[in-house]
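The next block holds one structure in the form of structure tokens; read it before the comments.
Only a single protein chain was left out; the remaining protein chains are all shown in position.
Presenting chain A:
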Amino acid sequence: MKQVISSFQLAIFIANLIVSASLITLPQILTQIANQNAWLTPILVTPFLLGLVVLAVGKGNVLQEKLKQHSMMHRLLKVTVGFLLITIYIRDLRAFTDFTMEALLPKTPIVVTMLLISATLYYICAAGLEVISRITLIQFIVFSVIVLSLPLMLTNEINWVNYMPIIQTNMVANLTKSSFELLPWVGEFVVLIMLLENKNCNKSIKKMTIYGVGFGILLLTILVSLNIAVLGQEIVSKTTYPNYRMIQEIHLTDFLDRLDLVIVILWMPVFLSKLCIVLYLIDKTLFQTREDNPTSMFLFPTILTLGILSMALFKTSMVHLRFTFLTWTIIGLVLEIFIFLFILFIRYLPSHNSE
């Protein structure tokens, strides 16, 4: 039986893809480029993204129908999406294991952490899309409540002076560079185009896509803004995990102190949900041939292979960071541009079923 998701679940997937991995180290890079104006970057990128959504997705019902067809363009789209997903998965899995090793479990070998995560992901993914979507929904809602309440929890630590000066030498150039750095991260949601055929109906696709993008960007903007307001541009630029440092500053009273571990524990399932949907889509785009199977038999070997690659490809954490913020920025942007063009071709060209 074909697995279906609702419009709201699609929106949550989109928001999750935008924010859950971006919050690990990306704010540091954005602040290094744009200094105290880094909080403007997600806002600047939003109209561009929404324009792309309107152009590519349209109302969504036509695209949903056209994606069910088969042609060379569809195959190219699937392969490109699959390749992008593989890079996203390898990048994010290594980022997560590095963070775990740095902040939580310094003595546990990184390979063991990777294996544990991979086993968890397989367990969830093997159950199918509907299970992934339900887990994502619950965890993301809790996570969103935490992020939306962070400004209240950090009220006594916010220093508005840290945002000044807003107008600065090279401001436009810096914001352009930081937008270029951010764009492939927030553009990741384009891979969810492959979930359109699993959507339960053809209504409100555009609306929920816009809501998902908007909400993800909102959460990311709140986090980047708070990083600068609470820590200051200098500390954010020097800290590999600025959001982790920021939540350590939460001090409501002497009793409600040290909530950082609680928040990290609430964030982890959200991140794992993102990895789950990425894995599910890798399996769907590259290996799945039958609609009645939730996953293919290649899921487990894929998870293991990608997990090993995430360890083997990056000898040190520095190599991984350079790949993430220098190499992957270009790879991600190029692939997303290709995906966008393929979507346009599929949507606007006449129906062409080669089989």
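As a convention for this text, a contact is a pair of C-beta atoms (placed from the backbone, for glycine too) under 8 Å apart; a residue touches a chain by one contact, two chains touch by 3 or more; residues count from 1.
Following the convention adopted for this analysis, contacts and distances are computed from a predicted model.
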Note to self: Since a chain is absent, check the UniProt entry for it and pick the matching name: "Ger(X)C family spore germination protein", "Glucose-1-phosphate adenylyltransferase", "NADH-quinone oxidoreductase subunit J" or "Recombination protein RecR".
What the structure shows: "Ger(X)C family spore germination protein"
Notebook entry, point to check: Looking at A:K177, A:H251 or A:R347, which residue reaches the missing chain?
Noted result: A:H251
Checklist line | Residue, one of A:L50, A:L76 or A:L105, that touches the chain absent here | finding: A:L105
Margin query: Tell me which of A:A119, A:C201 or A:L349 is the one touching the absent chain.
Written below: A:A119
Notebook entry, point to check: For chain A, which residues touch the unseen chain?
Noted result: 102-109, 112, 115-116, 119, 161-162, 164-165, 167-169, 231-232, 234-235, 238-239, 245, 248-249, 251
